[in-house]
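One structure, as structure tokens, below. Some questions next.
A single protein chain has been omitted; all remaining protein chains appear in their positions.
Here the chain labels run A and B in written order, and each chain numbers its own residues starting at 1.
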Amino acid sequence: MSTPPTNPATGPAESLDTDRLPAHEDPGPQTVTLAAVPLTRGSLPRHAARLVLLGAVGLGAALFAAGLGATWGAVLAAVAYTVVIYLWSRSVEGTRRAFDRFVTAVVSSAFLVALVPLASVVWTVVDRGLARFDTEFFSYSMRGVVGEGGGVNHAIFGTLIITALAALISVPVGMLTAIYLVEYGRGALARAITFFVDVMTGIPSIVAGLFAYALFELFYGPGVRMGFMGSVALSILMIPIVVRSTEEMLKLVPNELREASYALAVPKWRTIVKVVLPTAIAGIATGVTLAIARVIGETAPLLITVGITTSDNFDPFDGRMATLSVFSFSQYATPGIPREAYFDRAWSAALLLILIVMVLNLGARLISRLFAPKTRG
Amino acid sequence: MRNWRARTAAIAVVSALALVTACSSENEDEGSGGSSGGTSGGDSGSPASELSGSLAGAGASSQDAAQQAWMAGFQDANPDVTVTYDPAGSGAGREQFIAGGVAFAGSDAYLDEEELAAANERCGGEVVELPIYVSPIAVIFNLPGVESLNLSAETIAGIFNQQITTWNDDAIAADNPEVELPDTAITPVNRADDSGTTENFTDYLAAVAPDAWPHEASDVWPVEGGEAAQGTSGVVQAVTSGEGTIGYADASQASGLGTVHVGVGDQFTEYSPEAAAAVLEVSERAEGRGEHDFAFDLARETTEAGTYPIVLVSYGLACAAYDDAATADLVQGYFNYILSPEGQQAAADTAGSAPLSADLSQQFQAAVDAIGSAA
Partner (left out) sequence: MPSTTEKTPRRGTVQRPGDRVFAGASTGAGITILAILAGVAAFLVIEAWPALWASDEEMPDGEGLVLYVWPLLFGTLISATFALLIATPFAVAIALFISHYAPRRVAVTLGYLIDLLAAVPSIIFGLWGAAELAPLTVEPTQWLADNLGFIPLFEGPASATGRTMLVASMVLAVMILPITTAVVREAFLQTPRLHEEASLALGATRWEMIRMAVLPFGRSAIIGGAMLGLGRALGETMAVAIVLSGSAGVTFNIIGSGNPSSIAANIALRFPESSGLDINVLIASGLVLFAVTLFVNMGARAVINRRRDFSGAN
């Protein structure tokens, strides 16, 4: 494999692989030294990593079978893999490649470790939530239900109505603000808005709920609860997310498109509506959907603005509504007898909420794909 | 392309609307059209009942499970009625009741003098205050192999005040000679949120064991450093998941855990609905209040055998006179149902509360009968 260096042009190779060569040694008898040093290092067999991994997993499984806990088995397997692959690679491939393999092992195990709690959360919810995934759960409300049975039909639609209203408020305000920031805004006002949108992302959700409550209390007196209040609270949380994502997307629209439009004497507002927005629509739709997904599971603000009811109420301007998140919380917080029935409903409602969020995310992806312009910006 | 998009959007919006309009729950479809806020009128097929409309209440979350049962029963009998109960908390319930936001309220404590004056003003007359929900508070613990313990009030106070720190302490051992006690450390679990349960429990300790319990009754747990958990569920879960834990919770949720037999006089009483209801019998009505105001100063120190003094008494608040006759009828009907044997039994089944004795129910009935409109 080694090419005997016949001229000084081997310089670059040397500079790349400094750690293999005794650097800057006496250059005199270099012909002999360089000839002895291969320009490429040996490398591990193609399936080396996989084989070591297999061995390590086997070791972990053996330890597990030998009565050690699953956690220890997994940890020892990961450590064994990391150590073996590092040492082997170091002896064959040198320190740089060995360190690369080491980092790969560390990053991958960190990734796996981080997935454990996330997977555990999902597993817990699915495992406990499936208990009540029956038709009654989806078609019944809790009116007249004590103990077992009952469903969340009223809460599903409550959640959808309140969130849709929140989106109805946030999306126009948020998108127009983003348009202002990107297309019009210059100077102090734009800077102020940018700054305060940032501030707004930091409003704790419960504070948003308190604010909505105080606002409506002014007009409707104490004890007021209505779906629309919840929408207002949610839109306070949602607007900054919509502004941010729309702003980022609008900035990605190349200026050349705008200038081409201006050159054709198209007014600025038509340029924005007909050129800029359609170009960015896929990203904006994704951003909006993610913003909806972010607020649809909020509990604290809805608890103090919308409350909970057992019956159908689909009028967001009149009285308490049920929402999935608050339903889940209240079933958990104030169980009756038998309490398992209440906990089952709480977990099932939580699972349903995750499923709704998942569908929304999928929808966002679909929209991105459907509406994306043919040429990428 | 744009038309196509617009059409897709339109279809989406229309179908969403269609979905929303055709979405009432199956269990609310049948019978009369009393869903959607209960505003629509009744129709044939439902049992004869003149009551219709909606009634809103708010207050103590301790009553929530019982209120659910009462709402279910009452709405069953009166399909055109929708009752809501918002478990916003006793304080919020009292406030909203006084401000006129709700027609009735639930409260873990009776109105203090200031509130009473305000409530009387709100009602334009007398306020009706009835202890509709009596629930034993169980002292629960998790000690493997031990199902019940006899503890005197002083010992309970010492444990929760963190003076007694291990299970084999002499004070515990003295009352339980036949139980093998481990040297596990005691972890007292208390409510993290403000609650009527805490208020009643601390009230009991302060009244019966003032030496061992130097704190006043309050809905905020006064001792620092214990294990704090949110809500009844949280306390039960914390007690269940730890070893050597002890806590206090609504008796209805105590199943599966060790429970304390509380020292009353010379005996130790296990919690039971009857023993809990017996406390009201031996308690005095608070003085200087109206005819229909059944506020009780509970006899925590009672030495009467067969009473279980750690109870939560939660009141229902209503007005003796409402501006509008329909509301008055609804409130009266609802409270009638609550006091009825079926109502009390429904609460006992769902919430584990202690049914009121016939004697007390009869006394309260007079107050409910007095509810009317101020026309």
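General remarks:
Note that in this section contacts are C-beta pairs under 8 Å (C-beta built on N, C-alpha and C of every residue); 3 or more make two chains touch, one makes a residue touch a chain.
Since the structure is predicted, the reported quantities are computational estimates derived from the model, not experimental observations.
Touch with the chain that is not drawn comes from one residue among B:E113, B:E224 or B:D266, which is B:E224.
Touching the missing chain, out of B:N27, B:S90 or B:T269, is residue B:S90. Only one residue in the set A:A74, A:A285, A:M321 or A:L353 touches the chain that does not appear here, and it is A:L353.
Even with one chain removed from view, subunit A keeps its contact list with that chain: residues 16-17, 96-97, 99-100, 103-104, 106-108, 110-111, 113-114, 117-118, 120-122, 124-125, 172-177, 179-186, 189-190, 192-193, 195-208, 210-211, 214-215, 236, 239-240, 243, 250-255, 258-259, 262, 265, 267-270, 272-273, 290, 293-294, 296-300, 304, 325, 328-329, 332, 346-347, 350, 353-354, 357-358, 360-361, 365, 377.
Think of the hidden chain as still there; on subunit B it touches residues 61, 87-92, 94-95, 185, 187, 189-190, 192-196, 219-221, 223-230, 234, 237-238, 241-245.
Heads up, the rule we're going with is that only the chains that are shown with their structure count from here on.
If you check the complex, the residues on subunit B that touch subunit A are 5, 16, 20, 23-28, 35-38, 54, 56, 58, 61, 64-65, 68-69, 71-72, 75-76, 82, 84, 86-88, 92, 95-96, 99-102, 230-233, 252-253, 346, 349-352.
Against subunit B, in their complex, subunit A makes its touches with residues 139-147, 151, 153-154, 157, 160-161, 164, 221-225, 307-315, 318-320, 330, 332-337, 339, 343, 371.
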